[in-house]
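Note that one protein chain is taken out, while the other chains of the complex remain in position.
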Amino acid sequence: MSFQYFYSQAIEEATARYAKEQQKQNRPFYYAGGTEILTLRRLNIIYPKAVIDIKHIPACNIYKLHEDYLVLGSALSLTEIEEKNFFPLLSDVSTEIADHTARNKITFGGNICGQIFYREAILPLLLTDSLLVFAKDQHLRTELIHDVFDEQLLLQEGELFIQAFVEKKYLAAPYVTIKKRKQWTVGYPLLTIAALKIDSRIRVAISGLCAFPFRSTSLEEVLNQPNQTREEKIAAALKTIAFPILDDVEGSSEYRLFVLQNLLDEVLEQLEEK
Amino acid sequence: MKQKPNKIVLELMINGEKREVVVTQDKTLLSTLRDELYLTGAKPGCYNGDCGACTVLMDNKPMKSCLMLSIEAAKFSITTIEGLKDAPIQQAFIEEFAFQCGYCTPGFIMNCHGLCLAKPEATEEEIQKWLSSNICRCTSYEEIEKAVKKTLALYQKGEQR
Partner (left out) sequence: MKSWGDEILSLIGKSVIRKEAWTKVTGKAQYTGDYFASDALHVEMVKSSYAHAWITSIDTKEAEKMEGVRAIVLGDNLPLIGEEVIDRPPLATKKVRYYGEVIALVVADSYALARAAAAKVNITYEPIPIVHSPLEAIKPGAPLIHDHIASYETDAGIYPEEGTNIINRTKIRKGNMEKGWNASEFMIEETFSIPLSDHAAMETRTALCEIISDDKIHIITSSQAPYMVKKIISRDFKLSPGKIVVETPLVGGGYGGKASVHLEIFAYIASRAVGGRKVKIINTREEDITVSPVHIGLHATIKLGCAANGKLQAAQLHYIFDGGAYADKSPHLATAGAVDCTGPYKLDNITCDSLCVYTNHPYAAPFRGFSHGEVHFAFERAMDLLAQKVNIDPLAFRQLNAIKPGDTAPTQTKLNKSNVGNVTACIERLRELFPWDGGAIQKVGEHVVRVKGIACTWKNSTIGPDAASGVVLTFNSDGSINLMSGLVEIGTGTKTVLAQILAEKMRMDINKVYVRMTVDTQTEPEHWKTVASRGTLMAGRAVLAACDDAIKQLKQLASAILHAPADDFEVGDEKVYLIDDPSVFLAVKDIAYGYVYPNGNAIGGQIIARGSYTLRGLTNLDKETGAGNPGPEWAVAAQGVEVEVNTKTFEYTVKKAVTVMDIGEVLNRKAAEGQLKGAMSMGISWACKEGFVFDENGVLLNPQLRTYQPIRYGENPEYIVDFVTTPHLEAPYGARGAGEQGLIGMAGALANALSRALDVSLQSLPLIPENIWKEKRRSPH
């Protein structure tokens, strides 16, 4: 069963097409890089009947510094983001996703909104309290990420993720990001940790530990406790993990905890003094 | 007679030639290259974007053709292995014995060629980043490393564009 391809050059065109196909019961999908749509479809995990290409919508391709913010369009490919490198933390996280050639196609928005649950590109946005812009029909809304992200982006039906805004002050903040895999340099994450320090506080976001990326205020509270040793902080940090930890082909949950311990240690090592 | 609206006529620019194909809208570029244009250089290895055997250049940027719709490719200039005419990277691969079974070779060559065009000054790290997109099961990668570095040097010296 084939699907129909629609090309759009404007937000309204895309969202209107979505609504129309939805009405016809034609299971529409927004199509940016399309890598996930094509691979999941091949495995009969999704059954798109219509795809709406949003890659050429100008608003989704903005990548520049504007007043106090860095604006990132959702249709930017990951390698485009890495090349211009406005936001080194994001570039460093991005560089570890999939592989370079695939990243010529995988988009920033696609990585965040896709079904594959690692969504590593969102880690820097969680860390920087970024603002996200969505569109549906004629309406645009701007939200603080933490209000619309809970395991995944809480998009309304037919809503399109347009842009992210990151405050400039974060772009030069000291940071560290480390991705650990089952072995060596290519593959799904076992654990990805991204951290930065702003206003003397360390912020941490993690992917691969649980079935969704997250940033935990209770974990950060513990890591930023003034009169504790590193070991004490890490032990307390592990206790804040309330969600079930993944146990799969990449690694067991006990091992993930072991790796998390080492990663937190590394984060504290690099950021504590900064 | 039934009308099936799903097929479209596409004009693709492949290896400098305008080629017309009639395909379903969901047909990948890899399938179109192989089934419609009989350009079998780009190979299927996984249909999942993991192995790189299907790599072609799209406006000189390496792309996995199994992850691209034919219709998406219609806007760009596509180069396949068949479109390289005596590129230095091909010669280098031969001299350095950088292939054995040869199945991953077109994909590797296209990626390397893209790298030479985009970043003749590529650092060790950048070379690794680009080339870890392709899997070779026969060689040790050492020969491929020698071939690509040899060729980058030519581009650096300006002996090649």
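Labels A and B are assigned to the chains in the order they are written; within every chain, residues are numbered from 1.
Operating definition for what follows: a contact is a pair of C-beta atoms (placed from the backbone, for glycine too) under 8 Å apart; a residue touches a chain by one contact, two chains touch by 3 or more.
None of the values given here were measured: they were computed from a predicted structure.
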item	value
Subunit B, residues in touch with the chain not shown (by the definition above)	34-35, 38-48, 50-51, 53, 80-82, 84, 90, 93-95, 97, 99-106, 109, 128, 131-132, 134-145
In subunit A, positions touching the absent partner	1-2, 44, 180, 182-188, 248-252, 255, 258-259, 262
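Assume only the chains that are shown with their structure count from here on.
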item	value
Gap in Å, rounded to a whole number, between the CA centres of subunit B and subunit A	28
Interfacial residue positions of subunit A with respect to subunit B in the complex	2-5, 33-35, 38-39, 42, 53, 55, 95, 98-102, 104-105, 185-186
Subunit A partner contacts - residues on subunit B that touch it in the complex	5-6, 24-26, 28, 47-49, 52, 55, 61-64, 66-69, 71-72, 111, 129-130, 132-134
